[in-house]
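One structure, pasted below without further comment.
Of the protein chains in this complex, all but one are displayed in their positions.
Order of writing sets the chain letters: A, B and C. Residues in each chain are counted from 1.
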Amino acid sequence: MVDVADPVCGPGEVLLRVRAASLCGTDNHIYHWDASIRPRIEKATGGVSRSLTIGHEFCGDVVEVGSEVRGVARQASEPIEVGDFVSAESHIVCWECYSCRRGQHHLCERDVILGVERDGGFAEYVAIPATCAWVNREPMVPEVASVLEPFGNAVHAATEYPLEDASVVIFGAGPIGLFTVVVALAEGARDVVVVDPMAFRLDLAKKVGATRCIETVALPADDAAGREAERQRVVRAIHESCADGRVDLCFEMSGHPDAIDNALRALRRGGKMIAFGLSRDNEVPFRRYSQDVVFGGITVKGIIGRKIYDTWYRTRALTAQPDVREKIQTVVTDVLPFQDWNIGFEKMARRESGKVVLRLD
Amino acid sequence: MVDVADPVCGPGEVLLRVRAASLCGTDNHIYHWDASIRPRIEKATGGVSRSLTIGHEFCGDVVEVGSEVRGVARQASEPIEVGDFVSAESHIVCWECYSCRRGQHHLCERDVILGVERDGGFAEYVAIPATCAWVNREPMVPEVASVLEPFGNAVHAATEYPLEDASVVIFGAGPIGLFTVVVALAEGARDVVVVDPMAFRLDLAKKVGATRCIETVALPADDAAGREAERQRVVRAIHESCADGRVDLCFEMSGHPDAIDNALRALRRGGKMIAFGLSRDNEVPFRRYSQDVVFGGITVKGIIGRKIYDTWYRTRALTAQPDVREKIQTVVTDVLPFQDWNIGFEKMARRESGKVVLRLD
Amino acid sequence: MVDVADPVCGPGEVLLRVRAASLCGTDNHIYHWDASIRPRIEKATGGVSRSLTIGHEFCGDVVEVGSEVRGVARQASEPIEVGDFVSAESHIVCWECYSCRRGQHHLCERDVILGVERDGGFAEYVAIPATCAWVNREPMVPEVASVLEPFGNAVHAATEYPLEDASVVIFGAGPIGLFTVVVALAEGARDVVVVDPMAFRLDLAKKVGATRCIETVALPADDAAGREAERQRVVRAIHESCADGRVDLCFEMSGHPDAIDNALRALRRGGKMIAFGLSRDNEVPFRRYSQDVVFGGITVKGIIGRKIYDTWYRTRALTAQPDVREKIQTVVTDVLPFQDWNIGFEKMARRESGKVVLRLD
Partner (left out) sequence: MVDVADPVCGPGEVLLRVRAASLCGTDNHIYHWDASIRPRIEKATGGVSRSLTIGHEFCGDVVEVGSEVRGVARQASEPIEVGDFVSAESHIVCWECYSCRRGQHHLCERDVILGVERDGGFAEYVAIPATCAWVNREPMVPEVASVLEPFGNAVHAATEYPLEDASVVIFGAGPIGLFTVVVALAEGARDVVVVDPMAFRLDLAKKVGATRCIETVALPADDAAGREAERQRVVRAIHESCADGRVDLCFEMSGHPDAIDNALRALRRGGKMIAFGLSRDNEVPFRRYSQDVVFGGITVKGIIGRKIYDTWYRTRALTAQPDVREKIQTVVTDVLPFQDWNIGFEKMARRESGKVVLRLD
């Protein structure tokens, strides 16, 4: 923890007094200065000569509004004023590239990420572009408002295809997998099955409403027969958990090749798999490509970030429901004072937590 | 060639006098009694005790209309009468299963395929359900009408996502890949690049309008460095062939793992890959799953059959254009009298043909 | 009440023992032999020489399954068996016309309506095509199951455009307007405002969750200034009831010209109006066509019937929620024994009821 100069609020920006910030796996990689993230940060900071305030999941109160941010206009929907309580969208997009011009800002070719390539929210004050400030209108405790960014990942993933009457399987019960349970149920999914190797996480899944939890068993890489038997057991358990044995939608939030394989096997013809989890190895075998993907008429869709602003409007509709806010709070297993940030990172490393939030107020 | 009893026209069926039938890879597998297709046919015919007339791409004239087929009604769009010239949809769907009830008849859970599980079109007469008879209205020679079934595969594949102003790459220049060139151009694609190892086929692609053809070089499986260099060369050539180096849509019609890999590498963020080609091995490695599919926000969509009847209406709109009919005829490289069917199969085996059509009239 | 011969179950039909049937405005028109409905029935029955059993909203137990109805198939989604408890889709569609072939069965050019053009459900037994039998899986009392047909109208109307985070106004608090309140809330609407002249109905709207009720005042046709003032008052009250004064979606369920006018005035730019209510006079003035419809970029969409079967699947997802079933029961204000049908019609005529259901079991 160090003293840094108070950030300056640019003409198109707002200055926030941070109230809460939550830990993400990416922060953990930065904290441990992992090879996977180092180049991106070094490039952004111009080497290690300059420090960077990390943290891209946070909320705070507006204490200053830049001179070129439009004022309150009757009719205009999202004027920002001093005193507003906002959650931050972490991606600063360029609004000019091909993706942005086609309404796919989450795929911006020149995006800059708060807390990764520019100072973020693990600080008392942070300046962010007004376009990244989402005004919360619902009564919301800071630990909920600070996790709307990852919750928005789940909203984006879960609203890509219709959920009404759908049988859904979620592979991976980390925070975003758990949020996906919450969203899928709120949007009318019929069966919500969660598959994960850890009992602690499956317990959380049950608490937020999963209709069935399936615990997987890790087997040594060289036990081919055992692993195939395990795969068959898992797919059978999935089918038995869904009405008519029909799986409409799989959310792959773990990045594990076996999970990807199980997802494709379990899906009905015409089903969809959301690819969100990053695999440890870049290469992933699609074991039954012709059989499952082609003959099955299956769709695999990669999802990153949040749609700007469709996902945020949908997030608002969801968090307007007290029940949804309560479940988000259930996923937040640890709320710590800001100075205990290192305790938070340790809990995360042991994977004995849902989401960890640091409070500053 | 054998004499078979004339088929009987069931109450919901129409009887066709076949005018032309075309050869498909599946027919070739059956002709050679390949292990890949044998079980399905043996199951359908109850062992080899009963012969089956193959052929699932054909057209003919209606010579009898079943008693329960609805007559001509003012307003009704598709009445069928004796004398109509029809192309056959090869999939007989159940109209009752979940897929059918949700409008996804091409994914019917109980479909029966003409010429595979029931007598098909390599015969003078064939009885088909009235729901499989598509009345051709446009002036059309039999060799064009007989290939509307595989042309419909291309229409289905190519109309899944918008093509206007799109830069498109097609991997595999077999008949359906070539038809995809025709459809993509007719629907407003900007760049249509074709990638294939065979010069003969790339020549055909050029003839039907491909804006750029890229010939690939096959390298021994153990030359890892050479293959990676070849992959980079192909992707670079693709990018140079497309406006802004941006590829919106890849059609994977070859089933070759290198083509699948190149397609995913070449696509822009948010791009789409249509998976139509069946790979020789069921397993296919996605070499850069996290990087391309997840971070790229890419969609991979398996396509089979034709949408009933959306694809057929779109096919009609396309074949109403003389230019499209002419190009379809270009893809039909060989028109043979029916008795020369074995010559046709041989040409196909040597891959020195586009589409081979047998004429009966 | 007369004795009629037991209906015969055709090969593609199922025979139901009716458990409940509900009264619809159309039944009322037939009961009073109104000029509006007479021609259609006389045409269907071949004059008055033959009696017709009316009733198109009903549910019952399957007591016989026709010989050509497919049996139970593993995988197939909707097998029907003796003992199943089904609700009836009232429209028998042809599956062959242009509308049906494009997946718009609710706009079938040759549809036949149960209880209007063919014997319906105000009887102990009724035979219906198996394609009209929707198997209820959720625990459901007969008075709820019997109103799924009109509830499906609301589902169809309310699921045409997204409801999440939407501010919605419903004009007309008859049974279908009330069902629309239920659906809109269940699908995530933010504000659900109901506008109606009758306090009794607005009370029901409040009971099923309307966030605001606005009572309109009827003024003499020649009081132009008064009517304009009333219109302005209503639109102002609507805007004050919606977040940001923004109305996304209006459901016009009354057919009243003033309601149509108010709906178009109230909508935000790009808003949508569902046109479901039939106006007494066929002609309706669009008072501010250029200003509201063209400059406003507004969409007006007529809705009839239910999508086959998308609406029914969505209905199932909704009625799986106990809260939704309870609210449907709230809209059913009167459950009478079958022999008291005339009491039911009288209640309906006085408009002092929500939905009236007759029980037969």
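Keep this in mind: a contact is a pair of C-beta atoms (placed from the backbone, for glycine too) under 8 Å apart; a residue touches a chain by one contact, two chains touch by 3 or more.
None of these values were measured; they are calculated from a predicted model.
Contact with the chain not shown here comes from a single listed residue; of B:Asp165, B:Glu240 or B:Glu326, that residue is B:Asp165. Interface note: of B:Gly188, B:Pro322 or B:Pro337, the residue touching the hidden chain in the full complex is B:Gly188. Touching the missing chain, out of B:Arg70, B:Arg102 or B:Arg316, is residue B:Arg316. Touch with the hidden chain on the side of chain A covers residues 70, 73, 75-78, 94-98, 101-103, 109-110, 309-310, 313. Counting the whole complex, the residues of chain B in touch with the unshown chain are 75, 77, 164-165, 186-188, 190, 243-246, 313-314, 316-318, 320.
Residues of chain C that touch the chain left out of view are 98-99, 102, 104, 106-107, 109, 244, 246, 255, 260, 268-270, 275-279, 282-304.
As a convention for this text, only the chains that are shown with their structure count from here on.
Separation between the centroids of chain A and chain C, computed from CA atoms only, is 40 Å. Per-chain CA centroids place chain B at a distance of 43 Å from chain C.
Shown for chain C are the residues that touch two or more other chains, namely 75, 77, 313.
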